[in-house]
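With one protein chain removed, the remaining protein chains of the complex are shown where they sit.
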Amino acid sequence: MSAADRVRRLLERLVAASAVERILISSAALLLSILLGAVLVLVAGRMTTCAPSSAVYYFGTGFCYDPVLVFDRLFLGALGEPFSGGWSPAGQFSVTLRETTLLIFTGLSVALAFRAGIFNIGTQGQMAVGGLATAVLVLRGADVVSGVAGTIVLIPFGIVVGAVFGGLYGSIPGLLKAYADANEVITTIMLNFIATGVTLYLVGGAFKDPESAANQTVPLPEFAQFPTVLFGGRQDFSLVALACGVLAIGGLYYLLEHTAFGYDIRTSGLQPEAAEYGGVDAKRTVVASLTLSGAFGGVAGAMYVMMVLGKFQSGLPAYGFDGITVSILAGNNPVGVAFAALLFGVLKSGTTIVQFATDVPPQLVGVLRGLIILFVAMPEFFRIVGRRVIDPGAEPVATDGGHAGGSDDE
Amino acid sequence: MSKAVRLEGITKRFPGVVANDDVDFEVEEGTVHALLGENGAGKTTLMNVLYGLYGPTSGRVVVDGEKREFDSPRDAIDAGIGMIHQHFMLVDPMTVTENITLGNEPRKWGGLAVDRKGAREAVVELADRYGFDVDPDARIEDVSVGEQQRVEILKALYRGADTLILDEPTAVLTPQEIEELFGVLEELTAQGKTIIFITHKLGEAMAAADEISVLRDGRKVGTVDASDTTREGLAELMVGREVLLDVDRPPADTGDVVASVSDLVVDDDRGVRAVDDVSFELRAGEILGIAGVDGNGQSELIEALTGLRPPDAGTVRLLGEDVTDDSRRRRIEAGMAYIPEDRQERGVVMDFDLVENALLGSQHSPELGPRGRIDWPETRTHAETIIDEYDVRTPGAATPAKSLSGGNQQKFIVGREFERDPELVVASHPTRGVDVGSIEFIHERLLELREAGVAVLLISSKLEEVQGLSDRLAVMYEGDFVDVVDPRATTESELGLLMAGQQPEAADGADAGTPTEADEEAPVDADAAAGGERA
Amino acid sequence: SGGPSGGSDDTETETETDSGGSTDDGMEETTAAETTESGPAAHIGMVYATGGLGDGSFNDQAQSGVIQAQEDFNIAYNEAQPDEVAEFSSFQQQFAQSTDPNYDLVCCIGFLQADSLTENAESYPDQNFMIVDSVVDAPNVASYTFKEHEGSYLAGLMASLLTTQDFSAGAGSTAGDSTNVGFVGGVESDLIKRFQAGYEAGVSAGSDDVDVSTSYTGSFNDPAAGREAAAAMYNSGADIVYHAAGNTGTGVFQAAQEAGKFAIGVDRAQSITRPSYSDVILGSMVKRVDTPVYNSIEAVLNGNFPGGTAVSLGLAEDGVDLVYGDSLGSEIPDDVASEVSTAREDIINGDISVPTSP
Partner (left out) sequence: MSDAGETGASTDAPTADEGPVASRSTRELTAWAVIGTLVALLLGGAAFPDSLLGILANVITDKDTLAAALRLSVPIAFAALGGIFSEKAGIINIGLEGLLIISAFTAIYVTDVTGGIWIGFGGGVIASTLLALLFAVVTIEFRADQIIAGLAVWLIALGLAPFVSQVIYNGPNTPTVATTGSISVPVLSGIPFFGALFSASPSVYLLFVAVAASWYVFERTAFGRWIRASGENPKALDTAGVNVSRVRYAGVLISGVLAGMGGSALSLDLGQFTGNGPTMVNGKGFIAIVAYLFGNYNPIGAFLATMLFAGLDAIQTVLQLKGIGLPRQLIRIIPFVVVIIVLALVGRTRLPEAAGEHYESGEE
């Protein structure tokens, strides 16, 4: 066997190894999306007009938008200008981490359900319910304790409240699926609309801050919000919250991989009949996993309330839906969620910078996100490309997936 | 006589597998040709090449003396070749007529509509011509397996097939249905059609075929005349070594009642009564066999017993305890092992590796999952034990179940369940789709368990298996036990009648042949049995 | 006439700015070109309300203020259209932190920005901010609110006067025997309820027999829902529907056209900004968000930025007004116009006090 052969074998095995493959494919998806995004920026740049002085020139043609600048701003901006010397933890980087923290929780929420074979589109609603409950109950709690003691008591309390209410709301589609055979995709979509309506009603009425024109609760006192450590408080980011997120990742990983309950969940997700055969109570697992999934969503709501806004306000940003994309990019793997959440955190936070620093419409980032997910969905595409790269001489792959002419197989 | 089809030097490679290796194969027009071989020998692949599903890596296909290149089944169909696949290629919610005409619908209004009346008439006419009994308007999901098979054959005939390939057509049929099928094949050859059928079963090949070709490891090891060969000779050709076909079984030494079922009533998915008032007892050290045509309630009975389906009435007791309302998990914990009918749906999680699969059913056990936490090192050792002791051919315990062959998956499941230290083993079709060598192995293990005082409930559609292994044999028909007989004292044809819901004449009961002999001679009183129609 | 400023030069300004604003090339060119030549007189940051530009009302109206300032004073501006509440803070900070260019004023459009601005004004004491629709008490923030209820009162009065007589103009008509008019809101909030309250007060001032049917669509950007809400009102006998629902209102106009009835626009002179519906738009309750934007820019340039002050703009300050429709305005009966005009004076004089909540 020649050395080239050996390298080829090694590469082949690398490509086949699923974790490595996932990472390779995700990176390739990101790169390809950026490339396509750049093309889109250039094309869009031809569709608008601008002064020749403000245009950039590539291949001898003038474009109004500069893709290099866009991606420079998107990534470096989101990372808080790591190369310009003035990096500070209080900068845009903490916005990135703030978004990451929230996306970790919604991502875990979706990922957990996915692992149980359930498509939870309802994280958004669960987040709203958890968030409102947290705001309301922590406010009550703040009447009882305050100061440092308040922080120590109220933050965990708020998280638990978010988890409980998000979990309860998540259990509704769980129960409906387990006992009424109702498709969870439908029920969770409906429950999102319902959560929006009900929280708007409550926060515009019973729980409304009489002082504010907005539909929001009374702001939480400072001690009932996440304390800022290291990172400047201006960006509503708390390292403590991020630590909770990392803890949650570890917890879910442990749950899935090292506990019998996690095994039950994974088995149900992959092959419900086999799970049933293996003594897994299918109905209970459905309810339990959607409840737990909802709990993560609820905690995301609690984080949003106690870290970002300091109150609950109607018109919750779409973290729940972003959680779906995070989870997909992560292959529904809790550890992967950390990286995917960071990537989407960068994209979300970078969007502001792009919008601020360029004339390119920020919706570009939305397109990028879609493209990334699209490419992640088609690993086969990269495998085919990969095979061509590894073995350029190979004939086109036959429809049955077999190689033509593999005489060196022996 | 001319050759209907000829395959010359066919080689077909898959990544890492040579499924067919320079196979020459030819079939005389108007004859029945059996293709015999172990699991994975390459039978299906060879026929798929002939049917245009796969292009051969090298080699030629000659039909009616003309060299052909098939890019798709469409080309093969045009050349007069029809194939009835191992798993039926039928669309369940569509009707018999719709299925038969699929892809070749008669049209009207310039193609804008299917000529539904015309299609129905064509189907009725075709069925009449070959004497097939099918209901053109029935939905596939509502008709019996035998009828589905007839639909498959009609489908091929409708497309003008002259050469029919049947892939393991008898695997799912009752002896009577098999007999009917062989009758159909005879009728077809009489009308000039050529038949190739694939089977593992030596007896069938010898009973129905004119010629027999044997494949082993992708190579053809020989073609023989059906009339001058023996079962032993064929088996040796297939496996490459001598095979013990008889089960050596010491007499039972039964103990206490392990499981008892009384007045059990179970409904199926559609709410139709599937098990109707069944009662039986099963003792330690005893194998109770259940024979019956698929779909007579065996699956539902097993599911109710194992805790996968709630019964509508009756009780199930395990070691004296009423477990009727207990969950599946409780039953596992009480010492019930279960080899499920459908290994790839229930028995293993295809995407899990063997370590994870070794845990299935034991995840809450004190040994592997103490206090809700999984002991992975222990589980790995357990998996490796199973792999070693049950001769599971796999690169390692970290291999996903889906990349094991079916037979090896089955061996793994058998190993896992037997290693549970069970009080009761429920084995449903434990050797379905498994090759001769592995069958032997699994049978031996079952008998070992029996000797160790385990109670075994054995369900199989293979009569020779249940007959050979069971101490008592219950025959199930339309949800009830028609009779419980001594398997050694009952002939296959008597069993066939019982399976059709009839009590054989008292006089017949006496002459008990050995099971193997019964298998060898084609059942004779199929006509009598045909009266008992299946639901 | 001394009534509402129908057809006044205000409206004409609108036309210009609007067409200028809808093709961004013009704008970019100006900014870019002048930056290179002499440098703009000031840099302005605009942070719009969620909902974005192109809403045909609130944000667009704010934009027209900065565009006007650009034309008049040679300033340059940069815009941000946040999608969600958490982004307000980011954008405010981006503008405040920026040194190249250094923003002389950051305009925060919409009351939802108040909370984050309260924090940021403190963090960036040297940065001038202005906020529309809310009051932020900080020395470097100029706050502008509007008395939407006052303008809405006039809209209600006009509606109730017209619906109790047989009136037809353009593509619409009213039946004299009708006893209700409609109000379509976006998302329920105190602000929008102020529109509703003023409108209801105006309606009952016009006639005791006329009721207001109220509906909220839950969105400022859902024309389909606006259309159904308005259609339901027209079907139940309403002749005139007033909306305070941003882009959702486009659907209200359409429903009016389909029903052959009338609608009243909001924020801008919508008979001009939505010309395809000018045949059913009786008038619009303009809320001159552009005025504080323009004025605060001018103040910054003149060195007298009113930081720390809060101004409430009502009819008296020309902050709100009822502007008659571009094509229907001339057909409004004189008696109605004069009654409206009288009410306007009465409100300004304090003879009528308009409630701020329904």
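Things worth noting here:
As written, the chain order gives the labels A, B and C, with residue 1 at the start of each chain.
The rule we apply is simple: a residue touches a chain if its C-beta (ideal position, glycine included) is under 8 Å from a C-beta of that chain, and two chains touch if they have at least 3 such contacts.
This is a predicted model, so every value here is computed, not measured.
One chain is not depicted; across the entire complex it touches A, B, C.
Contact with the omitted chain, checked across C:Q94, C:S178 or C:Q254, is made by C:Q254.
Contact with the undisplayed chain is limited, among A:I118, A:L176, A:A214 or A:V305, to A:L176.
Checked against the full complex, the one of A:W87, A:Y253, A:F339 or A:F381 touching the unshown chain is A:F381.
Contact residues of chain B toward the unshown chain are 44-45, 48, 51, 53-54, 72-74, 77, 83, 85, 88-94, 98-99, 102-105, 107, 111-114, 116, 155, 159, 269-272. Contact residues of chain C toward the unshown chain are 21-24, 27, 50-56, 60, 81, 83, 182, 188, 213-216, 218-219, 221-225, 227-229, 231-233, 235-236, 247, 250-251, 254, 258, 274, 276-277. Residues 40, 44, 47-48, 119, 121, 176, 180-183, 185-187, 189-191, 193-194, 197-198, 200-201, 204-205, 318, 324-325, 328, 361, 363-371, 373-374, 376-378, 380-381, 384, 399-401 of chain A touch the missing chain (whole complex, contact as defined above).
Convention: only the chains that are shown with their structure count from here on.
Taking each chain's centre as the average of its CA atoms, chain A and chain C sit 37 Å apart. Inter-chain centre distance (chain A to chain B, centres taken as mean C-alpha positions): 47 Å.
Centroids of chain B and chain C (each the mean of its C-alpha atoms) stand 76 Å apart. Chain contacts: chain B has no residue touching two or more partner chains. Of all residues in chain A, none touches 2 or more other chains. Within the complex formed with chain A, the chain C residues making contact are 24-25, 28-29, 32-33, 36, 50, 78, 80-87, 89-91, 93-95, 98, 111-112, 114-115, 119-120, 123, 133-134, 187-191, 218. Only residues 13-16, 18, 54-55, 57, 308, 327-329, 331-333, 338, 340, 342, 345-352, 356, 359-361, 363-364, 369, 372-374, 376 of chain B touch chain A when the two sit together in their complex. The part of chain A that touches chain B in the complex is made up of residues 258-261, 263-264, 267, 270-271, 273-281, 398, 400-406, 409.
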